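Notes for the one structure printed next.
Shown here: the complex without one of its protein chains, the others still in place.
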Amino acid sequence: MLLIDCPHCGPRDEVEFHYGGQAHVPYPEDPYALTDREWAEFLFYRDNPRGPFAERWQHSVGCRKWFNAVRDTATYEFLEVYPMAAPAPSAGGGLTGNGPVGSGSTRSGPVGSGSAGSGSA
Amino acid sequence: MHLRRSPAHGAAAEMAAASVAGPPGVMLREIAFAPQLGVRTVPGSASASRIERALGVSLPSSVGETTGDPDALHCVWISPDEFLTIDVSRTQEHGEAGAVAAALDDDRPGAGRVPGQVVDLSGNRAILELTGPSARAVLEKGCHVDLHPRAFPVGHAVSTLVGPVPMIVHRSHGETFRLLPRSSFAQYTVRWLIDAMLEFRTIRA
Amino acid sequence: MTAGRVGPDCSPGHGIDRTAPITVTVDGRPMAAFAGDTVASAHIASGRLSCGPSLYLSRPRGIVAAGVEEPNALLTVDARTPGGPSESMLPATTVEAVEGLSARWLQGMGVLDPLGDDAYYDRKYVHTDVLIVGAGPAGIAAAREAAKTGARTVLVDEQSMPGGSLLSGRGETVDGVDAVAWARTALERLTGQPDFAYMHRTTAIGSYDANYVVAVERRAADVDTPAAPGVPRERVWHIRAKRVILATGAHERPLVFADNDRPGVMLAGAVRTYLNRYAVAAGKNIILATTDDSVYGLLEDLHSAGIAVPLVVDSRPEPSARARAALEATGARGAFGAAVVGTSAGADASTEVGTSEGVGTSADGQADAGDEGRVTAVSFAPVDEFGRPSGDVETAAADTLAVSGGHSPVLHLHTQRQGRVHWDESLAAFVPEAPVAGQAVVGSANGAVSLGVALEQGAHAGHSAAAETGARGPLVVPTASAVAPGPVRPLWLIAAPHGSAAPGSPDRDGGPGESDLGESAASDGRSGVGDSRDDRPGTSDDEDDDAAFAPERWSTHFVDLQRDQTVADVLRAIGAGMRSVEHIKRYTSISTAGDQGKTSSVNAMGVIASLLEDADPASVGTSTNRPPYTPVAFAALAGRRRGELYEPARVTNIHPWHVAHGAEFEDVGQWKRPRYFPRTDEDMDAAVLRECAAVRTTVGFQDVSTLGKIEIRGTDAPEFLNRIYTNGFAKLPVGRGRYGLMCGADGMLFDDGVTMRLAEDRFLMTTTTGGAAGVLDWLEEWHQTEWPHMDVFFTSVTEQWNTIAVAGPRSRDVVAKIAPDIDVSNEAFGFMEFREAQLSNGIPARICRISFSGELAFEVNVSAFYGLAAWELVAEAGEEFDITPYGTETMHVLRAEKGLVIIGQDTDGTVTPHDAGMGWAVSRLKDFIGKRSFQRADTVRPDRKHFVGVLPVDGVTRLDEGAQLIAAGTPVTPEAGPVPMIGHVTSSYVSAELGRPFGLALVENGFNRMGEIVQSPVDGTLVDVEITSSVFIDPEGKRRDG
């Protein structure tokens, strides 16, 4: 049960939140200027690092606000939590990989916002 | 009046029967038909001050905070731009949101329309009241938020989960918690609470 | 002196109440016990040690331990309440004895009771400043220091009473008073404090991120009393702590020698616990075997209880000061630099030696019926500097062999949080490398071997933990007489006394070491199978070695008693090529049983290291501790999530009416929606036909309150909706509504609904029932994360309104009656318009002209308080038109006749608006979410699956929803390879209006197949199906206006 420090409500248990995948992935300025490959990148390709990862969370049963966090995907430790509008912290180094870094204008692909269902086996 | 049905309507008798008086008591009842307004605005903005003027109560400024009178009109912080006002001293009337909403649409010269939203939500959430020395213990069976008086003093309110149900939990008085689930969850919430209260009935017996 | 219960003069009996005698029964044999006993202590008190035989080898086994680490003694405890379930796989050492309890020994495998479990279980979420796990001296000292500062403090301990290892000892003092009394008093004092809680019988089973500890509390000693209603049998605590202190103690390890599994071979600490806590002597003639100083307290205690201890076998070459003193005081013989090399059982052995009659052997020397195979004699021999037996083997009679192979700190909760451990050579134990952030590990768990150090560590940790949460108080460290512990000399593997070399000795050439493997691999990287087979231990050119590693010589050296695995099994795994402890664990199953290796895992590492000639157990790697620390019943974890509380059922305010009128319900998301309203003797088909006919010919009404409703306000609201919906909303006139489609960014349909414009800057959006929450989230997500500058707010009003659909040719009459103020004529009240109205009974309402059936229809929205009253009003007003309530099934049929999609039924996340035949609702002019995806190669394919109608040609067959479709003439021979499918039926009904079954389908290139006959395999035959338009009735839409 992660403890997630909502920038508005303070630390709350993971069950109150909704995960939104990689942060800082803006909706393309002009989708029609993109090749199918580039559009596919926007839709389906997200960074997936082992280590610090800038990602989006929504405090879904609390204030319903989206915010960003840098979390270590190996240790699960939250390194930073910051509002949607703030730029990616430099602290994480290569944390956003080759994803486009926007000015707080972010967008998750369907992967990020897909609900976690049951394992299938 | 007889036309109205509150969300926990059918459960009143069960709630009364499940209630336990005296230490380690806990009682459950519904507060029916209280007017509730959903308010969307950013405190400090022109919209907010118009709303505050129209409401007659200021908007809380941070998580947990409530303003106003818990026994009459009060306002719960939900998010930096979302609030819920509740007046437990009255019964909702038609057009409940009208006057306050109108403040946003003010078309008098020099006023003008401002952003924001005010909506009548009186039927949207049930208001259940859990009272007594064991009220906190009952809620702790499903509430992830710290309810210790140091962390959750009188007047504190948050949106969280109780069991599987999202709701607002408001400590209106020392041993009194108001629970505001969406109306469709009222029946389940009542069942859940009655079940959680069973232990205290047993202890007394 | 007899084995069994001893008197108060011989034992403090810290844990039992001699004034409260009870009787428990095991395998039908009644045993006298006292309150405070466990079934294990009662069993030993009754003169026996034996439990069920071993899992696979059926070897006789006895009780080994006195706590959760017990590997052998597993019970099924019979139901305590009539009709209740039994519970299996409970260690006898943890089952508290209560009056009337009846249990049976198991052979390592449980039996599930088919009765299920009606007992009550629940859960608590609590927060604390400081959580301390373990109420031994270290934990109590920590709790004292933390609690006195006023910091919120919780102390949990799995045992029924505080004191931890203190209960096993005697004569120790803390701050000058008896240590057990000190523990009790300390807790009594704390218990008065408002923010302190001591929870006994509470096991911390798992430690999770950010100091989230899950603990299971067992309510009472009684494993299954008829609990009063609402009082849980077990309660699962979810504890979020600012600071965690682990004072979980240590588990003693057995020794690995031949026949080390006989009944009577017990952990020395357990023998001591039975003696001092339960006043039970495990035997009459007890030999001790050890690798450190820890058994000498036991020696003294046994001696003063009058129990014979002829011999202590100690691996260390020289007696420590402690050992010397104890041996002198008790007169026991000390064999130093020696190890036990085997045990034997039976009359022959017991005749050999013996000042005393063996216990478990009756006076005539015959084994007691209950204790077959019990130890009667112990063989021991000197060991050389490598731990190999090297000298004459001596044999001594004993009925009990109390062994101590060292202590393993209990670090499960530490490592579950990825806390590191390292091998401490001087302790021969894994100890924490450093505590996890926000935690401390103290006492034996942290390698403290003396009471004084444990107290000191505990007190300091409690003090600083509180201080770190902002609570301060003076630090007081309890004192105890300090005894400097002597050295430790671990023994991992003790060869049987055949006079041959022990494994692991460095002077042995060609052994199975890693270095040899490295060499052979390096010299010939592609060495064949044959070569590496030689790397197996036991195969080398040294004949002695061969013999030394012959598996049969190691087949009674048990490493894991519960899984019946021996050194021979480990040898075999290594021989197979396995080097990692993880592989050997899985090959042998060592440490995977109910005890999860509490007594076996470090020994297994030691054995592996010895066989591989590694220096210490750490070099073979540790295996992972996983929650739970001790097993937990599924039902306890399910808690109150059973039956009607399993998951919320959401209902509308009108629900009671539906129930009263016999509705059958359908689950839609969490909602309960009426599916149909059968009359007496009607089945679903009949009811639905009747309901459909009512709507098509007169009037019906449905509770559609569950549809999502979102109120939207803002100057940018029109533009926002334009981006969200595939069709345009900016130009929608005030006072009107429009049907809209939503797609994901991938261009696939995910929701639909009608949105009405209430004012220039206000809209009311409706969504599907199941999609309501998702759509609100979708709007918020795009607004907050992508377009925060837009002036628009969203508020869910789903539950603020109850909505009643009134549909059918006579719906206008009904609405006219209930809303006399408004002109409901077609001219005055157009399709997709709405009116504010007051109902005839005074209820304010908003009435819309919306149709999901193709018929003239209205939706009446009232504030939820009035939902039921409005519904009853409609019912009453409609009576003269024979108004009929209908459910979702009828609604589905009606809309299907009109060819309207149900998102999620007729679509599956792979359907675009064009595929669904709704290209008309896709704007060419503006951009919207998903539009770009329509340009992808796969979405521009002309032969995608299209939404069409299907009519079974025979006019009578109703296809299954989900039925597949194939082109006519396709041979159906799946044996010969996949049969190409062209689509499937998404919806299928019998239509009252059409007088026949019909359906909807997604069919490859369907729009270009109109009139084509395709086939559907139904129960082994092929049914001809015609592809048609999806609109079956009133294609011109004339009925809509009545």
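Assorted remarks:
Just so it is clear, A, B and C label the chains in written order, and each chain counts residues from 1 on its own.
Just so it is clear, a residue touches a chain if its C-beta (ideal position, glycine included) is under 8 Å from a C-beta of that chain, and two chains touch if they have at least 3 such contacts.
In this section, contacts and distances are computed from a predicted model.
Taking the options "Urea ABC transporter permease subunit UrtB", "phosphoenolpyruvate--glycerone phosphotransferase", "Lipid kinase" or "Sarcosine oxidase subunit beta" in turn, only "Sarcosine oxidase subunit beta" matches the UniProt protein name of the chain that is not displayed. Every visible chain touched by the undisplayed chain in the complete complex is listed here: A, C. Across C:Asp37, C:Glu69, C:Glu87 or C:Asp614, the single residue that touches the chain missing here is C:Glu87. Residue-wise, the contact with the chain that is not shown comes from C:Ala649, picked out of C:Ala550, C:Ala649, C:Val953 or C:Val1031. Only one residue from C:Gly110, C:Gly391, C:Gly735 or C:Pro844 touches the chain missing from this view: C:Gly110. Among C:Gly206, C:Gly406 or C:Gly708, only C:Gly206 touches the chain left out of the display. When the missing chain is restored to the complex, the residue among C:Gly28, C:Gly331 or C:Pro974 that touches it is C:Pro974. Residues of chain A in contact with the chain left out of this view: 1-2, 14-15, 17-19, 21, 36-37, 40-41, 43-50, 53, 55, 71, 73-76, 97-98, 109-112, 114-121.
Remark: the residues of chain C touching the chain excluded from display are 53, 55-58, 85-89, 107-117, 123, 206, 208-209, 212, 214, 236, 238, 418, 517-518, 521-522, 525-527, 529, 531-533, 536, 572-573, 575-580, 582-583, 586-587, 589, 592-594, 596, 624, 626-628, 631-635, 637-639, 641-644, 646-647, 649, 666-668, 746-747, 904-905, 908-910, 933, 936-939, 960-964, 966, 972, 974-975, 977-979, 981, 984, 986, 1017.
Everything below uses one rule, namely that only the chains that are shown with their structure count from here on.
Look at where the CA atoms of chain A average out and do the same for chain B: the two points lie 32 Å apart. Residue positions of chain B touching 2 or more other chains: 144. Across the assembly, chain A contributes residues 13, 64-65 that each touch 2 or more other chains.
By the touch criterion stated above, chain B contacts chain A in their complex at residues 63, 78-80, 82, 144-145, 158-161, 166.
By the touch criterion given at the top, residues 1-3, 13, 18, 20, 26-27, 31-32, 34, 36, 39-40, 42-43, 56, 58, 60, 64-66, 75-77, 84-85, 104-110, 113 of chain A touch chain C in their complex.
Here chain C touches chain B in the complex through residues 122-127, 152, 195, 228-232, 238, 240, 640-641, 644-645, 647-653, 655-656, 671, 706, 711, 713-715, 761, 791, 793, 795-802, 841-844, 863-869, going by the rule given at the top.
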